[in-house]
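Note that one protein chain is taken out, while the other chains of the complex remain in position.
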Amino acid sequence: MNFSIYDFTSFNQWIDQFLRSVMSPFWAIAVEMVIIGLAILLFYALVGLFLVYAERKVCAFMQNRVGPNRVGPYGFFQTIADFIKLMLKELITIKNADQLLFNLAPFIIIIASFMAIAAIPFAKGLHAIDFDIGILYVIAVSSLGVVGILLAGWSSNSKYSLIGAMRSGAQIISYELSVGLSLLTIIILAGTMQFSAIVEGQANGWFIFKGHIPAFIAFVVFLISSTAETNRGPFDLAEAESELTAGFHTEYSGIKFAFFFLAEYMNMFIVASIAATVFLGGWMAFHVSGWNGFNHIMDFIPPFVWYIGKTFFVIWIMMWFKWTFPRLRIDQLLTLEWKYLLPINLVNILIMAFVVLMGWHF
Amino acid sequence: MNSIFTYFTEIFHAVKSLLTGMKVTGRYFFSPWEIVTQQYPENRKTLKMYDRFKGEVVMPHNGNNEHRCTGCGICETACPNGSIEVIQNKIEMPDGKKKRIIDKHIYHLSMCTFCGLCIKSCPSDALAWGQEFEHAVFDRAKLTKILNKPGSSILKDIAE
Amino acid sequence: MKEVINLPVKNIEEEEYHINMGPQHPSTHGVLRLVVSLQGEIVKSLKPHCGYIHRGIEKMCEKDTYPQIIHLTDRMDYLSAHINNHAVCLLVEKALEVDVPERVKYIRTIVDELNRIASHQLWWCSFGMDMGGLTCFFYGLRDREKILDIFEESFGSRLLHSYYTPGGLMMDIHPNFQKGVKDFIKYFRKKIKDYDDLLTGNIIMQLRTKGVGIISKEDAISYGVTGPSGRASGFACDVRKHHPYGVYDKADFKEILGTAGDTFERYMMRMYEMRESMKILEQLIDNIPAGDYAAKMKAVIKLPAGEYFQRVEAARGELGVYVVSDGNKTPYRMKFRSPNFSNLSALDHISRGVKIADLVAIGGSLDYVIPDIDR
Partner (left out) sequence: MTANQLMFAVFAAIIIIFSILTVTSRRILRAATFLLFVLVATGGMYFLLRFNFLAAIQLTLYAGGIVVLIIFSILLTSHIAEKLEAPSWKKIIPALLASGFGAVITIATILQYNFPAEVVATSERTDIRVIAKSLISTEKFGYALPFEVISILLLAAMVGAIILAKKRKD
């Protein structure tokens, strides 16, 4: 297979060598970090803005509406207008709130999602850090976000926020198990936790096909539990607007609210890209063994496009969930996790281990 | 064994019911021609209200700037909210008789509940429903309207 | 160590705290304030505080003549405006012993049923939204729009029509009315399947509503819970069946009674009722007799001195109108028995011990319209 035209590795090395040739290694690293940071920041903002727009359009089409169509063609600049509005809005100071934690909470959430996005492979070589424990790192970092939610709920000094934070705490702690276990199923199949190695391992078939039934079950479980972990409908109990007005971010306004809002979408993007990377082959093209002509055409589509396409497909499924189902109640949410997802997951891991041992996977 | 069986049938039925729901939203997602939204300010030109639409109370005038209102004030009494004020004027007719005619027919749109009693009770059919519905203004005073146009007079055959 | 850290130790499980749901809250569908005592997420008791949009309609009626009262009744339960009008009209006609033409009775019955379907559609939207399924809201509104279009074409307005007058109607139906209703029935029979697929059959919705907020038959009777909510508990309270008015005695429809009395049963009652209403419409729409659209009434309507009472089946339950007349053209005293107010009174009883999410679902299933509670 020939990926060389879309390989970013040599490009990265070229930048590295260029920087090292003009300045000291310390400054070269510093400049590289700044470049990576800026690139991620820019990507983050663009994806965030686009996702908000996409959600509004997707939900509009599912609801027989046209959605935003006033600002720009097809309302494409609607989120930018919204963003400007949120920037200009007053930041309300809450009486008797713990100001330090109240102001800190949105940053914790957004930093957690920043840290997670750094480890995600966008294409070959287009990868900020390629940890050998990539999946574990992403799970670890994304679990920090819940601290922000808990702090936001508690420090707002509002009962609605507090109830929302409580719900979210119980929810995220229990659903992290399912996320971890369903990813573990694939780690058994892949034999590594490194994202780049996982993607390379899917060059001759995505893991969802390679691991057939157990991998598919793991994918479904991952979809459900990651939807729950990102606090999205039907698991949006933490911000259930018909019950708790806005849950943990009831008291936030302006840019601080925008942070929560953006972080929710970015978390969705992160879990979708994990799903795309681990189950759907990341930036690998879709190949059918034997159809050489077809495979060749597929190779011409750049890997970045493949990656984005798969990620947005997963995101679309998650939006589809949200705009179809009613919300669960907190006890049903925990029942779903402990009575259904967790046992299924454990058995699934056993089956997958067995399948790998016997060599039954493709 | 039985409980395990129910466990799995439960899961099966749950997933089935969820997929049925997703089928509905998914179908609408892929059939954008079923969208029902009206593009309001764009379709303003083609927008046609139903002829019975109760937009506001108007007093139709014919080409000669003549209306049918005698100024009797029945609409004023019929109105439950006092949104109509009829101000009459006594004029001296050429033959020396004094006659009451309407000076101002004041209509407070801001107080009107569009019940239609004024139009129904008018003995000379002087009032009618107008189709105008864009009533939003920045000044409340603009919602107080004088229905008889300046310089208008009563239609001859009504006056007799 | 003698000293222990002296943190205020509270028994969390026994501590109650209160939250105000409303007057501004997404689940109360208006300005209703529920003071909810919570223990964790469990509702211990709640106190509805109403009156935020009390407009004194009953008092205002005392200065209005009977034809003028009609437009005030529109604004009580604005979702079943025609049915409210019907109650007052029937009362005046009963007091004056006027016989309205058969055509008026048919039209009134048809319009009432259309209004009932529209009201239940809006209930379905808001119930779905209370449960967290936001898409329901748009599907319900989309279909309700068809009815509102029929209303607008015939009566000139979409929500507050003031279409009935004592003795008849303001104007005759539009020539397109019958065709519009028939088209709507054909359309809605298809679309109501979406409702079932999207919400009724959904496992999440069923788990959340079954066995939640049970009203027993005895409680329903003693709290005066009527309408679909009362019938869900097995309380046969359909005024259309037991004290027929209009031409309900000529239409063939069932009074469906539930047994469980829980939120899901109340949901199902309304879903059944929409189908029953369509059945009534189908029977009547082609048989509207020719004739006058209003009986001859005196210019000034004066009710003979005395007390009068009339009840109708509004979309949410039994609406009663009580008038004391001293022979003048305005009533001496006017009293409405609004179904929502009685239904709300049962809320505290049925929501004790449920979770806060269930409270929202119960509230949605009782389908309260705040202007009708406050009047």
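In this document, chain identifiers A, B and C correspond to the written order of the chains, with residue numbering beginning at 1 in each.
The criterion applied here is as follows: contacts are C-beta pairs under 8 Å (C-beta built on N, C-alpha and C of every residue); 3 or more make two chains touch, one makes a residue touch a chain.
Only a predicted model underlies this, so the values are computations on that prediction, with no experimental measurement involved.
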Problem set entry | Residue touching the undisplayed chain, where the options are A:Ile29, A:Ala128 or A:Val356 | A:Ile29
For this session: Quick one: say which of A:Ile84, A:Leu100 or A:Val305 touches the chain that got left out.
Result: A:Leu100
Problem set entry | Residue in contact with the excluded chain [from A:Val147, A:Ile255, A:Ile308 or A:Leu334] | A:Val147
Problem set entry | Residues belonging to chain A that touch the chain removed from view | 25-26, 29-30, 96-98, 100-101, 104, 131-133, 136-137, 139-141, 143-144, 146-147, 150-151, 153-155, 157, 162, 165-166, 169, 172-173, 176, 187, 191-193
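The criterion applied here is as follows: only the chains that are shown with their structure count from here on.
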Problem set entry | Whole-Å gap separating chain A and chain B, where each centre is the average of the chain's CA atoms | 51
For this session: With chain centres taken as the means of their Cα atoms, state the distance from chain B to chain C in Å.
Result: 25
For this session: At least two other chains touched by the same residue of chain B: list those residues.
Result: 18, 21, 24-25, 36
For this session: Could you list which residues of chain A touch at least two other chains?
Result: 62-65, 323-325
For this session: Name, in rising order, each residue of chain B that touches chain A in their complex.
Result: 11, 18, 21-22, 24-26, 28-29, 32, 34-37, 39
Problem set entry | Residues of chain C that touch chain B when the two form their complex | 64, 67-68, 70-72, 135, 142, 145, 152-157, 160, 162, 165, 170-171, 174, 194, 197-199, 201-204, 206
Exercise. What does chain B use to touch chain C in their complex?
Worked result: 13-14, 17-18, 20-21, 23-25, 36, 50, 52-54, 78, 80, 113-117, 120, 129
